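Structure, as structure tokens:
Here the complex is missing one protein chain, while the rest keep their positions.
A, B and C are the chain letters, set down in written order, and residue numbers restart from 1 in every chain.
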Amino acid sequence: MISNHYVHTFQNRDGASGDTIVEALIANSSTFGKKTVFSQEKYKLKKQKKYAPKVLLRRPSTRSICETYFKKSPARTGFMRVDALSLLLSMANVGPYSDVLVVDMVGGLVVGAVAERLGGTGYVCSTYLGSAPSSIDIIRMYNLSSDMTSRIVQAPLGDLCSLQNSFNASSVLKDSIQAEGPEPNTVPVENTEPSIPQPVDTTVLDEKAQSSEVQPTNIDISEPTMDEQINQDDNSSLDCKGNDVSSIASKSLRAGKAPSPEKMKYWNEHGFSSLIVAAPGHEVESFVADLLPLLSYSAPFAIYHQYLQPLAACMHSLQVSKTAIGLQISEPWLREYQVLPSRTHPHMQMNAFGGYILSGIRIHNGDACNGIQ
Amino acid sequence: MISNHYVHTFQNRDGASGDTIVEALIANSSTFGKKTVFSQEKYKLKKQKKYAPKVLLRRPSTRSICETYFKKSPARTGFMRVDALSLLLSMANVGPYSDVLVVDMVGGLVVGAVAERLGGTGYVCSTYLGSAPSSIDIIRMYNLSSDMTSRIVQAPLGDLCSLQNSFNASSVLKDSIQAEGPEPNTVPVENTEPSIPQPVDTTVLDEKAQSSEVQPTNIDISEPTMDEQINQDDNSSLDCKGNDVSSIASKSLRAGKAPSPEKMKYWNEHGFSSLIVAAPGHEVESFVADLLPLLSYSAPFAIYHQYLQPLAACMHSLQVSKTAIGLQISEPWLREYQVLPSRTHPHMQMNAFGGYILSGIRIHNGDACNGIQ
Amino acid sequence: MLKMQLPTLGCYFCVFAKLTKGSAMCANLSFNTRITIPAASAAAEMMVPLDPSAKPTSQRRIAEGDNVVVYERHDAMRAVAVRAGGVLQNRFGVFRHDDWLGRPFGCKVYSTGGGGGGGRGGGKAGAGFVHLLAPTPELWTLVLSHRTQILYIADISLVVSYLELVPGCVVFESGTGSGSLTTSLARAVAPHGRVCTFDFHEQRATSAREDFERNGLSSLITVAVRDIQSEGFPEEQRGAADAVFLDLPQPWLAIPSAGITLKQDGVLCSFSPCIEQVQRACEAMRSCFTDIRTFEILLRTYEVREGALKGAADDEECNAGPLPHREENYCLLRKLQMVYIILLLSWLGLAAPLKGTPAT
Partner (left out) sequence: MLKMQLPTLGCYFCVFAKLTKGSAMCANLSFNTRITIPAASAAAEMMVPLDPSAKPTSQRRIAEGDNVVVYERHDAMRAVAVRAGGVLQNRFGVFRHDDWLGRPFGCKVYSTGGGGGGGRGGGKAGAGFVHLLAPTPELWTLVLSHRTQILYIADISLVVSYLELVPGCVVFESGTGSGSLTTSLARAVAPHGRVCTFDFHEQRATSAREDFERNGLSSLITVAVRDIQSEGFPEEQRGAADAVFLDLPQPWLAIPSAGITLKQDGVLCSFSPCIEQVQRACEAMRSCFTDIRTFEILLRTYEVREGALKGAADDEECNAGPLPHREENYCLLRKLQMVYIILLLSWLGLAAPLKGTPAT
């Protein structure tokens, strides 16, 4: 069977053409030969409509994954548009050898984007409150090598805070969460229940998008489904170079492990390089009060929210506490244009929800600058 | 002397050319004849720069007055941009024979704009809290005939509320303000102290604007100043047709009188046709709770504020009280473009402060629809 | 009986310009170009009152022949002409016009039972209600029949301001389209001004004329069938207009004629969705217009909902000890949860239908 799942793997290769896929599907269809010529043509057209030329498969990137979720199931990723995600990565200075602390309640979109930028160096430490981590299964949409995936670790906020033997005795998390098991389970990404909780029917959206216009950068984000017309479990005719099935499976094994005690100790002493929070629907002020002491001094941070008000509250409390400078709330505004001879005009579709970002830099707020630690 | 004040009167005529003014200025200059040719030329250039061709005098309109204040002294008019003012007028359905209730804490910009739209029909009733009305002296910038000016009345909110023998016993104003004198003084518009309270130096701004680019729609909003070079008080050579000095002076006598008892009684029984509130820097929620019962049922209202939050609070309280429907907060966004061959691009200057508008329609919130009054 | 439709294209550019060298001969055909106003039919509710008695007030009651806007919710309204024995059926039930007579505008009326059937969210019997509103140009824009793309309130209000329309002005428009702007132009120039609107499409002109008649605007608006791009405005209207509004695919073709039709110092507006149209229109204006300015206006709308944000600590099972720092956070948290969430709805003010049904 060539399920959508395997078609996904093509995305890991540069420029696998839709026609190739349609040919592969036909070659592997057990029923194609039995169809009438008319039915054969109809089948081909149907598959062509699905995979070529309207879907031009590409190596997935942060850009295309973010755009696709924003178009098809925006509530899942907190209505985070690609310009907002791009800003988060810039504002948090994500680059090689960064140790980025992330709160990702947008399904893994941010964790995956950071891991892509790290390119197998540094760490992205996904932290969470309570006993169970939020789902980060969108990371399997990314083109992450096993090396890159191994840089994704998960740790409950309580563990990070309790290890911190700092002068900042503010967090109650030490008292409340320390009792829990310090080793969170590795997220079994591949086996997680499909978690698209909002009422958006992605299939319907998908078809609508395809029929209305050519969407060359579409990625099918629906879960693998059985294709009634293709029953052979044989993908030998497909030359899967690059990241193959096993490398995808390996992601589930490596992503989201607990960080080693050595790493925890290192971060405790040196601090994280930067922080990104994407917890739409959550109050962020107290969250950030707990997270900020985990950063190294001079580390930038960027907090995304769908609403302005929670960020304003957070910004005000940071202004008062004098733990950060360069505070600013930004609202990105992105507009696509149609540029065609005599028909150039702006589009308005993508502007409604852009979200807001609070950014700043952690500072040492004491005056005794020399004597820390 | 031909002061700026008299130059202002040219604005009441259609298309008085700047050259005409410069010639008039030269003809009336006591010192021009004594200057050297070089000085004469310099004087002429200086005056030309001031009045022609960079300032092309026009009949003033809401549009040009609002644009000018926004450019030169935006704090005075609550950072109200022309698109916001235009929306207020539309959303409040300002048209002939309307009786528009207005709270104008933007210097008279809104009162003048409503009076212009009424064209000598209906009434604009400018209301206020406390004993002294806010200044509305910007109305003298408008091209209002004495007929139009006579349609501007002022009444303290307490008087309007106390006369209202309605079923809505909510307002405390009846108790608190009734004791005050019911007849407010006519605003002596022409004699009012120039009230440009913010630290913006309008003269400097003016010069900067003129030197940087051609501003054909500039209106000089600075108060009349002495021109050292022109000392003759003789404007006989200037043919002042249309609205002349006396008609301007008459504005001060007619604008802002108290409404007649008959009018007050009529509004009490019939309600105002619509409401506009422009009280930036003020909390509007309780204001609107007092104002809304003064409107007729089905009357639209529009409330301007520089900030989003006070309007959100107001909207929420209206949602809860079920006294209005069609509630919506709008934020206009206006951008000017430079359109020149091969150099077409958007400007960004005017977008920073646009303000927000809460609009809605007053309804009868009781179920016993038949039995009112 | 029309429901609101969503716009398909959101962004337009407005180019405004003032006439410099106009038709000097006709410059005195001025403000006073009135036309005789036929008496408005007594029964009809007039959207723009032509005399003080016509305006809706708290004492004016709904009468037969009146137009009312039936408000179901923010994004569901329709215009209804009240007639004896008339019936309105929607998902909230059946409403008898007879029940509406004598009630004030702005009142709430209930259905008489018998649910609307189709609407899955509607009430079934007796409990449904709607509000009856007096029509305004703004409401009309939301309920009119879309025969073409229409202008919405942000564009309309800006156009009226920049055209510097005041009562008594004469304004020319082409094309008429669905009459969305025309209605607002009429309000701005009433009671003694005039709107002359032209559309090349005969059926469209007829429908618009019927709409204006229905709203009591016939005395203010003249609708003519004419292809302004190829024929220009009528020669006999030379210098008659205080303002001209063009919403045409090739506005540059009509600009010379607009220049002839305008009074000196009159204002022209050309309204286009595409930048190339703007570029060509500006080019065409440069010969005899001044103060050419191009704008784009958008409207962002916000919805307010009372909502609670999940607190960071809500995910925890056990409650933390009341350390001072945390205490403060809890306190702030609680305050936040009471405060409204301001939700960005859309850039157009019309998209994004609200969830949930208000009635039953």
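The criterion applied here is as follows: contacts are C-beta pairs under 8 Å (C-beta built on N, C-alpha and C of every residue); 3 or more make two chains touch, one makes a residue touch a chain.
Small disclaimer: the values here were computed from a predicted structure and weren't measured.
S.K.: Using the touch definition from the top, which of A:Ser86, A:Ser131 or A:Ser146 touches the missing chain?
M.R.: Residue touching the absent chain, from the options given: A:Ser86.
S.K.: Any idea which of A:Gly78, A:Gly107, A:Gly158 or A:Pro346 touches the chain not displayed?
M.R.: A:Pro346
S.K.: Touching the missing chain, which residues of chain A?
M.R.: Per the touch rule, chain A residues meeting the hidden chain are 14-15, 56, 58-59, 61-63, 82-83, 85-87, 89-91, 93, 95-99, 116-122, 216-217, 269-271, 273, 296-300, 308-309, 312-313, 315-316, 319, 325-339, 341, 344, 346, 356, 361-365, 367, 369-370, 372-373.
S.K.: Please identify, in ascending order, the residues of chain B that touch the omitted chain?
M.R.: Where chain B meets the chain not shown: residues 128-131, 170-173, 175-177, 279, 281-287, 289-290, 307-310, 313, 317, 341-348, 351-354.
Heads up, the rule we're going with is that only the chains that are shown with their structure count from here on.
S.K.: Which chains contact both chain B and chain C?
M.R.: Both-contact set = empty.
S.K.: Compute the distance, rounded to whole Å, between the mean C-alpha positions of chain B and chain C.
M.R.: 24
S.K.: How many angstrom lie between the CA centroids of chain A and chain B, rounded to a whole number?
M.R.: From the centre of chain A to the centre of chain B is 51 Å.
S.K.: In angstrom, rounded to a whole number, how far apart do the mean CA points of chain A and chain C lie?
M.R.: 42
S.K.: For chain A, write out the residues touching at least two other chains, lowest number first.
M.R.: In chain A, 308-309 touch at least two other chains.
S.K.: Any chance you could list the residues of chain C touching two or more other chains?
M.R.: 275, 296, 298, 342, 345, 347 - these are the residues of chain C that touch more than one other chain.
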